[in-house]
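Okay, structure first, notes after.
One protein chain omitted, others in place.
Presenting chain A:
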Amino acid sequence: MSWKLFKLGLTSPENEPRFFPEEKPLASHYDVVIIGGGGHGLACAYYLAKEHGITRVAVLEQGYLGGGNTGRNTTIVRSNYLTSEGVKFYDASVKLWENLSGDLDINLFYSTRGHFTLAHSDDAMRTMRWRAEVNKHHGVDSEVVDRDAIARAVPTMDLDCGGGPAVHGALYHAPGSVVRHDAVAWGYARAAAQRGVEIHQQTAVTDIHTAGGRVTGVATSRGDISCDAVVSMVAGYTPRITDMLDLPTPIEIYPLQACVTEPVKPFLDTIIVSGSLHVYVSQSSRGELVMGSAVDPAVLHSTRSTFEFVEGLADHIVDMFPFAGRLRLLRQWAGMADMTPDFAPIMGTTPVDGFYLDSGWGTWGFKATPISGQTMAATVAAKRNHELIEPFRLGRFADFQLVGEKGAASVGH
């Protein structure tokens, strides 16, 4: 036996460093309370500690870390949006993603695949050209490509869609990537905890206390806490939190479903989105096809799955990949998407002093995890919106300054 193994056998496993430090008891005061231990909440905690030296921070999570939409999403990262505001914001996120594994010292399996948004009509081609030009203007790598280019990249796809609406061309976005979602939550959590942030799971915020129009603390399932600032980063639970403060918002909750097939040999190394067929697909590193669609037809506060979703999705996926008809589905699930009228997030300060909102992430917010964490941390530290998120303020719905992203976010997430 090797000496190294022998020595390792003598050290008891209890001495091995734990991934997360042991949980401390809940304190009676924190400078900042973050509601929600998804990617956004954990990233915000990390950047508060790292970039602003604010470490008396508690992340309160009612369930387990990453158990919300962070652990349910199909992990597409891209910045090929339609508005200047959106492109600049998501591009800043892509830049953070590219170095994040090193920054957090964890392998996030960040895999750059390239991203095709298929156009099945002249109208759709026009939107693709529009997006490509806005993207290029901001230095983002997007271009319109023709059928031949798609056929070369994805030889297994039927570009005539089985006689349905044929593919005319596509918007190709080289930086499009997929990431391991759980690791993102764990990596941010560990890095935040190492800098002194406390993370409390199984701790639900049940009310928010205010005095004279400003936040003074929160009530939780484990008792009251006083604090100077509350940051709500709860995605599909946002209206329940804003109701605690009687703060009206345009957010409505719709289920968003996804599914994976059994693993097959690698044949698809890029990400495919079709707005016309209402489907998108990528192949995971395990070989499964990860597939999804647009949100369910009506508001619902539930993570139930439906047969109608699979039926609709299968119907369209076989148009593009006829052989997919032979694949069996392995898993199906849903998350609760916090949708906004303009398909852009709602971020920053609110009419309640000390209450910050990071919401309206709908079907598109996973890719924003690093940049929303960073800009929200800067916003809380300065008590003023970071310039990148100013266009996403809640007040835009009072003065009609919407940021229309529907053309770039309704099916491709």
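Methods note: contacts are C-beta pairs under 8 Å (C-beta built on N, C-alpha and C of every residue); 3 or more make two chains touch, one makes a residue touch a chain; residues count from 1.
What we mean here is this: contacts and distances are computed from a predicted model.
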item: Chain not present in the shown complex, as UniProt names it (candidates "ATP-binding cassette domain-containing protein", "Dihydrothymine dehydrogenase", "Cysteine desulfurase" or "Sarcosine oxidase subunit delta"); value: "Sarcosine oxidase subunit delta"
item: Sole contact to the chain not displayed, among A:L300, A:V318 or A:A381; value: A:L300
item: Residue, one of A:D207, A:D243, A:D269 or A:D315, that touches the chain absent here; value: A:D243
item: Hidden partner chain, residues of chain A it touches; value: 238-240, 242-243, 248-253, 297-302, 304, 308, 341, 397-400
